[in-house]
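With one protein chain held back, the other chains of the complex are shown just where they sit.
What follows is chain A.
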């Protein structure tokens, strides 16, 4: 089986992290986002993954080379020279996706984190015999999204309603598709949208089916959702693989700590914290609802909550970092500094407190 991951562009919404690496390589729960998807695909027997990308493909491929051999999966790129929307990249990668097997292929949106029930999706696809399956997820405020109106019992999709003013349903497109090769015949090589142009036509022919995604789903394309997404991911990890979570008297709630990270005395860590490889958390530190990426040092008595600390940054002694503070790569927060929602671009030194959310260029 093959799969296409829609990687897309600059990942501006996740800056300043995406100033250092392409968005799919930004770590989420101690692993580049795209690896969550590649591993899930590998687990159900996908042999080749095509990345639809229009920005820095060489960075991606260099990075993923190691994983190709480690996971035993072929990873290639299909580079757009102009943005082709959400459907155009499928037409562009047509030759890589179609082979003589005639098997359906997966299409995944790279911004999305979920439990990836891909095995169940294959079974669902086979059972309904239609041309395409999409995963949908329930949301609280459907008026913000494109709602998928479907027959509850069979999952047959009736129509798509973009940002409905009146309630028509609460299931939205989760950005995970399983498509027969014939779908490619419906897509021209031009900028085009799969949700707005391709799926409505298949639905009209009653060949599009939707499966409700079990478990959590989160578009982690921006910092606030990234932090919420980590909470959901760790909740799910607790149910599925509790042994992955850290334990001890200094841990509260769900926390993952890379085995190469060091944690000092008298710390209190959690809930919903990820501490990456090579990190040093000195004594008396408090961490909650945050991500601490590879190579970060948190000095004594610092307190971090609701924030993302980018690669190789340092947080000084008695510093306080909170309220959606995002530190880019190699940022240094001096001792005793307070950052309340500071968004800091890479390679900066923060010597004065940031009292209200602001961007530090």
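Here is the rule we go by: contacts are C-beta pairs under 8 Å (C-beta built on N, C-alpha and C of every residue); 3 or more make two chains touch, one makes a residue touch a chain; residues count from 1.
In this section, contacts and distances are computed from a predicted model.
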- [ ] Have a look at "Mannose-1-phosphate guanyltransferase alpha-like", "3-methyl-2-oxobutanoate dehydrogenase (2-methylpropanoyl-transferring)", "NEDD8-activating enzyme E1 catalytic subunit" or "DNA replication complex GINS protein PSF1" and point out the UniProt protein name belonging to the hidden chain.
- [x] "Mannose-1-phosphate guanyltransferase alpha-like"
Task: Options A:2, A:15, A:96 or A:320, residue touching the unrepresented chain - done: A:320
Open item on the list: Among A:301, A:332 or A:348, exactly one should touch the missing chain; which is it?
Closed with: A:301
- [ ] Extract the touching residues of chain A with respect to the undisplayed chain.
- [x] 266, 268, 283-286, 288, 300-301, 303, 305, 317-318, 320, 322, 336, 338, 340, 353, 355-356
